[in-house]
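As you look at this complex, bear in mind that one protein chain is not there, while each of the others sits in place.
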């Protein structure tokens, strides 16, 4: 079978290798992948910015979707033909995260999904909602679960809450959709009025172009009559953290999900002075994934927003497209 | 009556003014103060470092204790002779903090306790545990409630938890005592072996002299077999935040209580990568105070640790003593 | 001013008395009532079934709405002309309930709202949402807050949850509306197909006529593929509790809000065997009321469902109408 491998860092150093198709052990299933999706983490992993001591060769990309083509003899949860996606951390089934669960992430600790076939323990998979295609299913494991965890689990989101979303990447757009289910007030930032317009169609209620309104934190306070928002989904970027703390209410919640390359002038004292809760959100458990899928199944108008689909042979183009930052929602690879 | 006032910033600019003794309104009581205690916030307030736009004249010091000498006609909770201490934020009775509650702090938003008499709404006071003196009672409102909130409320401390405490100031020592009630493992840092010895007597179990062990975060990981601690009570200081995040376990809890003057090389990405919860703790509610007092009443061996007591006329000396940082526990003013 | 009084129990023994219009104290406001609403508790109170040792004379009815016509000199939260409703328990502002807060309920511990004027401490009132009339505002304090507390606070309701509602009284209909905001699956029971049809218009998704389907618990299990529902809002009635436990999922939540006159064959063992959480919901705090009002303000299509409006002189008719049990939503008195 074919599998992409990181052997040396750099997009152009990704190699397409020939590997033996694995056979499932007693409690494993064999998945034939039909789609994968990109996250910013994957881009950093390929470029060597995420973990410079990454063990190689590694199959990149945490997110994929496919069908089960073979099952081990002890498997009871799945059958051949089931449409599934592996969970991000194979070892995080339920409950709180811990160190050992955290070290089971696909496309990092373990081989990822950018390959034709993969074996997974049956405990490490969830079914794709019936009304989602493989491409749509492949967008869920990292970005959608992160958004669900941030708002529904860590944030206990309520219909009267106001949410601040930064940019229009995968997590932000899933967060937008999940917050719109509750009819929340949703403030979203972007550098593009066109993208803000698209966000409006998905349910955002307030819009800030951070190119034209550099002090977007002041604008957030203005929009909320100086109270600040209940939740910030902090996706990182130059100096966003300080602005996020400015934007949140006293006693508010900041879900930290982004790989911050620059913490600007952030002073943690502000966490104290505003009694802020800052929660690092590293994707989520299988239980969260299953709970989230029930939301999608009950609210079938919600569909993952796919910006662009690339072929299996165009993975490098897809990574460069992500690097350009011009996407709205998810970038997908179709096998 | 006599009252200290901040009119201009600076310890030596504190003035002792003559004010009219106030009369309690319908739902108010008149408290005759017998003691006050110092917090680092008070020192910063006096020096103008906490709030440069402070409205003056202001009576400083949030923490005091006294007896009720007169009550308004609607008062039902208290009677003349009751031994009480005002709560830190007069408006934070119960539930979550919000912006308006946060703006009712004594010795900042409102006149504090460094005066002979003060009137308070009956909702803004708690009784001092019977076995505590006025000096002991005066140590509770800010430091003890902060420690209680951090560990018991935000942290839901359990007997198998490991707690990291920084230094031997008022909050750290109360946190030490409150964690010792549960028999927790308690790692404490100090620049002085003598202070570490005192901490041992109060129940600390592991000790790091950060003068001789500069990389105390590595020592913490070593002591916890690389797992990290469950809770850090982060009291601030040069570059402590980065070390605190290093010291905490994946999924752990950092209670941010200190006025951080220097965030060193702290990179918020680490919050994400370790799924850390960082909670700003700004003292606590009256309900927390009352709950905490029940702990003191049930565990009568716990006594506030008073480092040194100054007379009412020696307030400036007391502030300078705090500035020197050589205390262990609380500094108290006796009226 | 005119005020209804319970002097002896029984609907027909309600008396319309002449009382002196009260004057507000320093921190009080004087409310001129324009509307009141009925709860089942009021009916029981009047009939002597709620508290046989009730101190009389008592002004009945916990729920009312009016405008502020005078304020005490210390009042800061309100001004003359504000449209308000008193909270159910005058002493439950925030946080958890306790014994002393529980003993401050209007129309029971304290005089209620069936009078032309009343004085209330400014801490015991909330503003009515602007788009609600006095009649609509008067429906909120008991029934709506109970539903909000049950589903949003105790239940942490999520969009993928399934809710079981019993009958079409005031609490059930508010619960229906509040659950519909999240797009939850909502199963509702009634003895009338006509009422079920109305419930459908408000967002209910599944319907059981318990006259024709006596074993409605089995029907609930059938509708949920044997899983059971996430939440039951248990409003009481003959033998409902046992059926409610049958209907709820393993690990599910039953909000107990009804005055149960008959516990039928209920065996608490079932609580253990299904790991059920059963939470008594006794209305809620002012904070919950304010949070709920923000939901109404953000989702302006939600309007209290008023079944019938009576004049101030028709209070006895209103009580008898409630006794008949034929209402859908709230019964209101207009002053």
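In order of appearance the chains are A, B and C, and numbering begins at 1 in each one.
The definition used in the following text is that a residue touches a chain if its C-beta (ideal position, glycine included) is under 8 Å from a C-beta of that chain, and two chains touch if they have at least 3 such contacts.
Note that the structure is predicted; figures quoted are calculated from it, not measured.
Within the complete assembly, C:271 is the residue of C:1, C:54 or C:271 that touches the hidden chain.
Considering the whole complex, the residue from C:147, C:173, C:281 or C:302 that touches the absent chain is C:281. Against the chain not shown here, chain C presents residues 96-99, 102, 227-228, 236, 241, 249-251, 256-260, 263, 266-269, 271-282.
Listed for chain A, the residues touching the missing chain in the whole complex are 25-27, 74, 93-96, 285, 287. Across the interface with the omitted chain, chain B contributes residues 152, 156, 158-160, 181-185, 291-292, 294-295, 297-299.
Please note the rule applied: only the chains that are shown with their structure count from here on.
Considering every other chain in turn, the ones in contact with both chain A and chain C prove to be B. Averaged C-alpha coordinates put the centre of chain B at 41 Å from the centre of chain C.
Across the assembly, chain C contributes no residue in contact with two or more other chains.
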